[in-house]
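What follows is chain A.
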Amino acid sequence: MAGLGKNYKAGEVIFRQGDTGNCMFVIQDGEVEAIAESDGREFRLRTMGRNDFFGEMALFEEETRTATIRTTKPTRILSIDKKNFLGGIYEDPSLAFRLVQTMSHRIRDLTERLARYEQQK
Partner candidate 1 sequence: MTLGDGARIAVIGAGPAGSMFSYFFLSMAETIGLDVAIDIFEPRRFCHRGPAGCNHCGGIVSESLVQRLATEGIRLPDCVVQRGIESYTLHMDVGDVEIATPLMEKRIAAIYRGIGPRSSEPLETHSFDGYLLDLATQKGARVIPRLVTGLRREEDSMRVQCADQFTDSYELAVVATGVNSRLTEMLERESGEFARPDRTKTFICEFHLGRKVIRETFGPSMHVFLLDIPRLEFAALIPKGDYVTLCLLGDDIDEALIDKFFSAREVRERFPDGVIPGHVCHCYPRINIRSASPVCGDRLVFIGDSGTTRLFKDGIGAAYRTSKAAAKTAIFHGVSAEDFGNHYAPLCRRINNDNRVGKLVFRFATLVQKARFARRGILAMTAHEQRQTDSPRRMSGVLWDLFSGSASYTDVFLRTLHPAYLGALLWNLVAANLPGSPSGNGRAEKGGHGHVRH
Partner candidate 2 sequence: MSDTKTRQAAQVELPFQIFAQPSEKLPPCQARCPNSGDIRGWLGIIAQREKNGLSFDEACDKAWQRLVEFNPMPATIGRICPHPCEDLCTRREKDGAVSVNAMERFLGDWGLARGLELPQAPKERYRESIGVIGSGPASLSFAYQMARRGYDVTLYDKDDRPGGMLRHAIPDFRLPREILDAEVGRILGLTKSLVRNVDVGKDLSLDQLRTDHDLIFLGLGAQAARRLHIPGENGPGVVSGIDYLRQRKEGRESACGSRVLVIGGGNTAIDAARSVRREGASVTLVYRRSDSEMPAAAHEIEDARKEGIEFRYLSAPTRIIRDGDRVRQVEIQGMRLAEPDASGRRRPEPVPGKLEILAADSVIVAVSQAPGWHDAGSVLHADEWLRAEDDGRLEEDLLAGGDDLGPGIASRAIAQGRRAAESAHAQLRGLERPRSKPARPEISRGSVRIDFYAERQRSPASRLPEGEWLSRPNTEIDATLGDRQASEEAARCMSCGLCFDCQLCFMYCNAGGFTRLEETSPGQYFAMALDLCEGCGKCIELCPCGYLEAREDAR
């Protein structure tokens, strides 16, 4: 009974690439993987664990999901809705600080990967 969020079994899809949605998620417990689907093939972008965010792009731009999120083990996830989030940012922009930090990390990560990919090519 204790604990916040919603429970998912291992292997459940939280959302699929291309879905629409207007909330972000925070993992309370467990693990998920972010998967990019291209030409019917899956690429694992990253795995995320406790306290990590995903789906944050939907808060700021169009509401189409850019990757599929699937649990790798039993996982509990809390959703953050857009209205609450933006309301919070409006009163206190620093609320977005951690999110910006995470997004910045991800851009750095992707840039590095891209560079490696270019080299290999």
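Regarding selection, all candidates are chains of the complex that A comes from, given by their letters.
The definition used in the following text is that contacts are C-beta pairs under 8 Å (C-beta built on N, C-alpha and C of every residue); 3 or more make two chains touch, one makes a residue touch a chain; residues count from 1.
In this text the structure is predicted, and so the values were computed from the model without any measurement.
Touch, as defined above, links chain A to just one of 1 or 2 in this complex, and that is 1.
Chain A contributes residues 1-6, 26, 28-29, 50-51, 78-81, 83-85, 87-88, 91-92, 94-99 to its touches with candidate 1 in the complex.
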